[in-house]
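Encoded as structure tokens, here's the structure I'll be asking about.
The complex appears here without one of its protein chains, the remainder shown in place.
As written, the chain order gives the labels A, B and C, with residue 1 at the start of each chain.
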Amino acid sequence: MNFDLTEDQREIKDVARQFLESRCKLDDVRKAADAGSYDEGLWKEICELGWPGIATPEADGGQGLGMVELATICEELGYACAPVPFMGSVIDSLVIAAGGSDEQRARWLPNLATGEVRGAAVMVDSSPWVAIDTEGATVVVTPDSKGVGRVGEASELEIVPLDLIDKTRSYGEVASTDGFGEELPPEHYQGVLKSQVALSAEMLGLAQRAMEMAVDYARDREQFGRPIGAYQAVSHRCAEMLYAVEETRSLVYYAAWCADAEPETLPLAAAMAKAQASEASWSVVSSSLQVHGGIGFTWEHDLQFLLKRARTDGRLLGTPKQERARVADLVGV
Amino acid sequence: MNFDLTEDQREIKDVARQFLESRCKLDDVRKAADAGSYDEGLWKEICELGWPGIATPEADGGQGLGMVELATICEELGYACAPVPFMGSVIDSLVIAAGGSDEQRARWLPNLATGEVRGAAVMVDSSPWVAIDTEGATVVVTPDSKGVGRVGEASELEIVPLDLIDKTRSYGEVASTDGFGEELPPEHYQGVLKSQVALSAEMLGLAQRAMEMAVDYARDREQFGRPIGAYQAVSHRCAEMLYAVEETRSLVYYAAWCADAEPETLPLAAAMAKAQASEASWSVVSSSLQVHGGIGFTWEHDLQFLLKRARTDGRLLGTPKQERARVADLVGV
Amino acid sequence: MDLTLTESEAAFRDEARDWFAKNHPGETPRGDEKVEFEFRRSWQKTLHDGGWAGLSWPAEFGGRGASLIEQTLFNEEMGAADAPLPANVLGLVMGGPVVIAHGDEAQKERYLEPILSAEEIWCQGFSEPESGSDLASLKTRAVKSDGGWKITGQKVWTTYAHEAKWCMLLARTDQDAPKHQGITYFLLDMDQAEVEVRPLRQITGEAEFNEIFLEEAFVPDENIVGEVGAGWSVAITTLMFERAGLGALAVVGLGRAYEELLKLIAERDVGSDPSVRERMAKLKIGLEAMRLGAMRTLTATMKTGIPGPEASLGKWEWAVLNQEMTDLATEILGVDGLKSDEEWTYRFLRSRANSIEGGTTEVLKNIVAERVLGLPRLR
Partner (left out) sequence: MDLTLTESEAAFRDEARDWFAKNHPGETPRGDEKVEFEFRRSWQKTLHDGGWAGLSWPAEFGGRGASLIEQTLFNEEMGAADAPLPANVLGLVMGGPVVIAHGDEAQKERYLEPILSAEEIWCQGFSEPESGSDLASLKTRAVKSDGGWKITGQKVWTTYAHEAKWCMLLARTDQDAPKHQGITYFLLDMDQAEVEVRPLRQITGEAEFNEIFLEEAFVPDENIVGEVGAGWSVAITTLMFERAGLGALAVVGLGRAYEELLKLIAERDVGSDPSVRERMAKLKIGLEAMRLGAMRTLTATMKTGIPGPEASLGKWEWAVLNQEMTDLATEILGVDGLKSDEEWTYRFLRSRANSIEGGTTEVLKNIVAERVLGLPRLR
């Protein structure tokens, strides 16, 4: 029994952190957000690193690693708040790998793994239906109104751009997906659960970053003659952030491990991870804003990117309330 | 417009405080609780002061004052955590005055006002049905299983003593009140609403006392070389107690005023007061326990009396959850 | 205790209600800030002509000399009529009262009438990037010069700076004096090249506030309010006026938002969701507690001049309630509550600053602990 990343997994995470620290500073996020587009150069490099296919089976053109490895990448992309169409492509890959026919796998997975093709994914299946990473997407994975999974060409779907508060990703509204593309068998749902884990890992990264920003600020900023981090009103708030972040970390990596090693536990583990990550990432970013005071509320400050993405992510693929209802079902309340 | 006690009302409250400070110290509360009985000497004096009949019409042998005056007495009795059968008698008086026939009024109200007769009241009408101040009670007011109000002789009802955590009051379990005594018309319900206000005022007093104890302790107790009240972990906790207590005060006295002057608003005002007082009194006493640390958890410490009565009061005549549901109904959610 | 209105209070309320019904300027034009501001300036002229500007100011200075209760009633009627705010809010609520309390005769003569008529807009230059909650640590310096002072420094979180003629400005006139001393209260003429105003954009995308950069900006001696070096106590007065004046408006604003939320719940058909019902009940209880607390403060202030313990809670309650209300609204809206152009989304983001602006909740808790509960200060 060993609840820690292996050396290889740690290496993947460290490399991702280093790469994104140099290639995707929050200034770069700001540029992309202001331009209302992705950082295409960054995305190209990420594809060259093979991240989109990290959890895709080798037979399907991927690296054949597991959800734990994917989670480390998602966490780091969240930490960087990277403006790249990663999540949509990964979700398509996870869902098609879980439930796609041989033909569908052959058609999409290798191209998604290299980034040659981008994927969008419908993440909210109630009015309005919302897809992420719609900009430049070729393939879309979605449920229909009966909850049946479907996959098809983005060009066959009418997608209206949605202007949400999070400007680091593209969103689109979809009117109806009934009859769209091809049907996926129920097995695809394991891919949806994995998608929840990937998204939760991203939120973990957002929260970790917001916490670090708060702690750094609390160490530096002085008021009434001492650093504000010396006041319990601030230091205990930061301690509560750590509580939220570390609980999220435990639940996210546990769910990732379940996906790989104990798939029968994944439905519960994914629901817990998603509920926790949605709740915690919002509470941590908004608490970080309070520590920052007025400056954190300005457009010039980078906290806004984490804040807005955390709020948005929390509504995708199940709200905390929905996921907790699922947890209650699964534990037999 | 004047949201403050009148001079007369302030006088009543001050006199009650002074009287109880000398006649009902927490040591006296402990003695009664240990003996498992009321402080009969104190009760006799309280009856001589005319408190049980303070809000009973003069024509019915009372002092003919209003709910605001009664609320000040209830608050002070709560502040003292007085072990007397006041609440049951007052509730019976309020309900009979609101809905009793001439005969019922004549039979009970004057005797309840002087304390010659004591009243018990059923405060929880779901399994188990719970009456308060059952010890030595002659008259009982209760709903039956159809929600119809009833009044009758205690001797006609089978009351089994209930051993609850609060030892400052007697409680009894009642199996069924169907067919008990005489039916009361729907008008009696205004008396039930007033009873909620009276009980809420008692909880306000409990919370006020628990807050004062916490603040006093935080000023005196030193840890790491300074009074613990100088740490924000403690001082902000105390500030939050004040927030809870003062909101409760506003809502309780508003409800009392509505009962006297604007009865059409009483259903909403009473539900708000009861929900708030139940929630706030518990949060303040338990927060006070945290400030006191280990010592507050000992049997020797007086905080336990406030803690246990607040927890119990919060479950009587509507839980916070039930009362909030009522508020939602009344505001039209 | 009596919450009913006296005859004269009721008469005042009826008069205000009637006046709003007859003089309401119609819907405020949105989209162009300039146009909107001029609309509000013209609306303030209407208020002034009707005798409603400077409600609390003594009649001798052009005000109405209204009691605190009358002010509250007026605010309630303004809310009920959905009338716009006057253009010169800070002048009316802070500037005028401070000049009346601390200004000399010449200043009263010079400044008061143009505040009422909205001819001259006022703004406030207290906060600085470094000072935050620790306002007295401000660094903007004033150096004595011929017939006045030259002021250099930076101010932040200033509303209406780009429209304002006058800025209530705190600057340090004595570098060697203890922190709270050596501060002087100036009235700075914004029409000079040495004053640069830059909009300060917020996470909501709008620029509600400004930064002010001062590079040897000149203020003549006669534009000092109070004594040189006594600016801190003058500022405290200003902030008290601010809290009282804006507090009353806050209750009215929250009440209206609650009504809108009720409508939203009906539209979205979520009124049977127990958690929505529970949260709405808690909000209602909080709103009522805040409204009643304001009434208690009013009573205590009128009776004794000293507000009760509940007075320190209003700003704190407001932040709690507005954040929770907008949180609930955006949750009900689902993805619509994430849309940039949705009004509730704006309010939700905007409300995140409520626990920071005008006294952080942390500072308010300190105040309650130290001044109301008498707990020892942590210094």
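As a convention for this text, a contact is a pair of C-beta atoms (placed from the backbone, for glycine too) under 8 Å apart; a residue touches a chain by one contact, two chains touch by 3 or more.
Being a predicted model, the structure only gives us computed values, none of them experimental.
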item: Visible chains that the absent chain touches, using the contact criterion stated earlier; value: A, B, C
item: Omitted-chain contact residue, chosen from A:Gly149, A:Gly205 or A:Gly229; value: A:Gly229
item: Sole residue of A:Lys25, A:Lys44 or A:Arg219 that reaches the chain not shown, by the stated touch rule; value: A:Arg219
item: Full-complex contact with the absent chain, from A:Leu65, A:Ala137 or A:Ala275; value: A:Ala275
item: Touching residue (missing chain; options B:Leu109, B:Val130 or B:Ala239); value: B:Val130
item: On subunit A, residues whose C-beta touches the chain left out of the figure; value: 1-6, 9, 68, 215, 218-219, 226-227, 229-232, 234-236, 238-240, 242-243, 246-251, 253-254, 256-257, 261-262, 272, 275-276, 321, 323-325, 327-328, 331-333
item: Where the missing chain touches subunit C, by residue; value: 273-275, 278
item: Chain not shown, touching residues in subunit B; value: 124, 126-128, 130, 162-166, 221, 223-224, 231, 233-234, 286, 289-290, 293-295, 297-301, 304, 307-308, 311-312, 315, 319, 321
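Note that only the chains that are shown with their structure count from here on.
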item: Furthest chain, CA centroid comparison against subunit B; value: A
item: Intercentroid distance (Cα basis), subunit B paired with subunit A, Å; value: 52
item: Overlap residues in subunit B, where contacts from two or more other chains coincide; value: 231-232, 236
item: Sites on subunit C at which at least two other chains make contact; value: 362, 365, 378
